[in-house]
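My questions all concern the structure below.
Note that one protein chain is taken out, while the other chains of the complex remain in position.
Think of it as A and B in the order they're written, each chain with its own count starting at 1.
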Amino acid sequence: MHPHSLVALVTLLALLTYFWMSTRVPLARRKCGIWPPAMTGDPELERTIRAHYNTLEWLPLFLVSMWLFAIYWSDLVAAGLGAVWIVGRILYAVGYARDAPKREPGFLIQAIATAVLLFGALGRIVWVLATVGA
Amino acid sequence: MHPHSLVALVTLLALLTYFWMSTRVPLARRKCGIWPPAMTGDPELERTIRAHYNTLEWLPLFLVSMWLFAIYWSDLVAAGLGAVWIVGRILYAVGYARDAPKREPGFLIQAIATAVLLFGALGRIVWVLATVGA
Partner (left out) sequence: MHPHSLVALVTLLALLTYFWMSTRVPLARRKCGIWPPAMTGDPELERTIRAHYNTLEWLPLFLVSMWLFAIYWSDLVAAGLGAVWIVGRILYAVGYARDAPKREPGFLIQAIATAVLLFGALGRIVWVLATVGA
């Protein structure tokens, strides 16, 4: 009845991780005293905003790829790779707030998880279209 | 055959509300004479851009939560909460363009609607996984 509950769970946990990043922005604003709509003026605030926005940039790549992977391959494997993505994103946000180069290990982890999901789904979809037809 | 037509309708109305916010940006640009790619330089333009972008930030949280709520609970209740979200977002954008603190009531309305959708879906998904299994 609900064949994708694991991926649905990981989706909401990923969105909560993303939401947690957005809550770090007002805390960084309080620390440096720069208020909306200003988005610049303090390096730590700018890094905190960029960590949040870079995650927003990747959300469509990640979420769509994870769901297509779950539909065309396996719910369990997709959810596992999604959990790896979440861990990578947490490392990324915590590292980026400290210093720009410290965002790189976490970024790499989430990028690899996304690439496996995206190209895994893409390969299977091309194969389905080539063998079974549209 | 189409069990989620109400949520599909509210989804497109929410996207049109979001699109309407984006059309306010060129109008604010004309008023102050600041052109792309510049994103700063006039407080009203910056507030209009931020209203649009904050809505973009919340779209994945809102749309994904509404659809999972519709699938795991009720299409009708999800669509109703989605309509509340749209009203909150319109109040937010109109208020924010006037003055930064005037964005708060609308923001609160859409945040509560999103939270009910997200945690409602999350609770049911955890329950399904615990009782029925993956």
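Rule of thumb we're sticking to: a contact is a pair of C-beta atoms (placed from the backbone, for glycine too) under 8 Å apart; a residue touches a chain by one contact, two chains touch by 3 or more.
The shown structure was predicted, so the numbers you read here are calculated from the model rather than taken from an experiment.
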Spell out, residue by residue, where the missing chain touches chain A. 40, 43, 46-47, 49-50, 56-57, 60-61, 64-65, 68, 71-72, 100, 118, 121-122, 125-126, 128-129, 132, 134
Touching residues (missing chain, whole complex) on chain B: 1-2, 5-6, 8-9, 11-12, 15-16, 18-19, 22, 35-40, 52, 56, 59-60, 63, 75-76
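Here is the rule we go by: only the chains that are shown with their structure count from here on.
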Please work out the Cα centroid separation of chain A and chain B, and write it as a whole number of Å. 19
